[in-house]
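First the structure, in the form of structure tokens, and then the observations on it.
A single protein chain has been omitted from the complex, and every remaining protein chain is retained in its original position.
Up next, chain A:
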């Protein structure tokens, strides 16, 4: 007998989504179903390469007959369910979550945050100016990437990517509890004295820009970062025979950031230090 069972083929599950019947493969989440049906449900802590943590609650949907709202990112679809993504309750909950997040953290580099705040009529200002839980300088302790925890929503994705879900290096963890909880290296040491191996797989999953390439950080400071002018081209890493797919973000003919497709069979969105940061040799003119 084999210790590792291979996956049996998946059956389809049928349920109702916003009044329409839908069918999804068994094991799919409500979010998978929403996306398949072209519905736009906001998410932050959900990561397509990570196990859901249910930390941010911005994706809540209403399940008919349930007392509480359900996080779409982790709730599995069940046959016969009736799910509403845009009920008054669901929309109100999202508005509240966005207000709390936006009042306590800097969402200026969170893709789509401004759009959602507007869409749900959230008013972060009503908690006052000093709701921010963290107010500290960005940590610039190496030449490759920067940690700006004023932007951190404590979604744990970086911890999971650094930990047992992918990299297994365990350089960062959650320190403290409650309002004091934050992401940190052991003893809050600089990265250069931590176990970090600079794979950047935490940057890849960070939804807010709290973790970013030093190139991006510097260009934002200088006011030159401009995603509209950037191209994204997927190619193959030149450093070893594993053959990781790299997506090169290029602005003005300079590589400014490197990511990897999350559905790539070789990388699942992960890279090592060479693939992630070792591109500079081509730009030494």
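We take it that a residue touches a chain if its C-beta (ideal position, glycine included) is under 8 Å from a C-beta of that chain, and two chains touch if they have at least 3 such contacts; residues count from 1.
Just so it is clear, contacts and distances are computed from a predicted model.
Think of the chain that is not pictured: of "Formate dehydrogenase", "AIM24 family protein", "HypC/HybG/HupF family hydrogenase formation chaperone" or "Peptide ABC transporter substrate-binding protein", UniProt labels it "Formate dehydrogenase". Shown as candidates are A:14, A:78, A:164 or A:227; the residue that touches the absent chain is A:164.
In the complete complex, the hidden chain is touched by one of A:66, A:79 or A:195, namely A:195.
Mapped onto chain A, contacts with the missing chain fall at residues 1-4, 6, 142-144, 164, 166-171, 191-199, 231, 233-246, 248, 250, 253-255, 261, 263-268, 270-275, 277-285.
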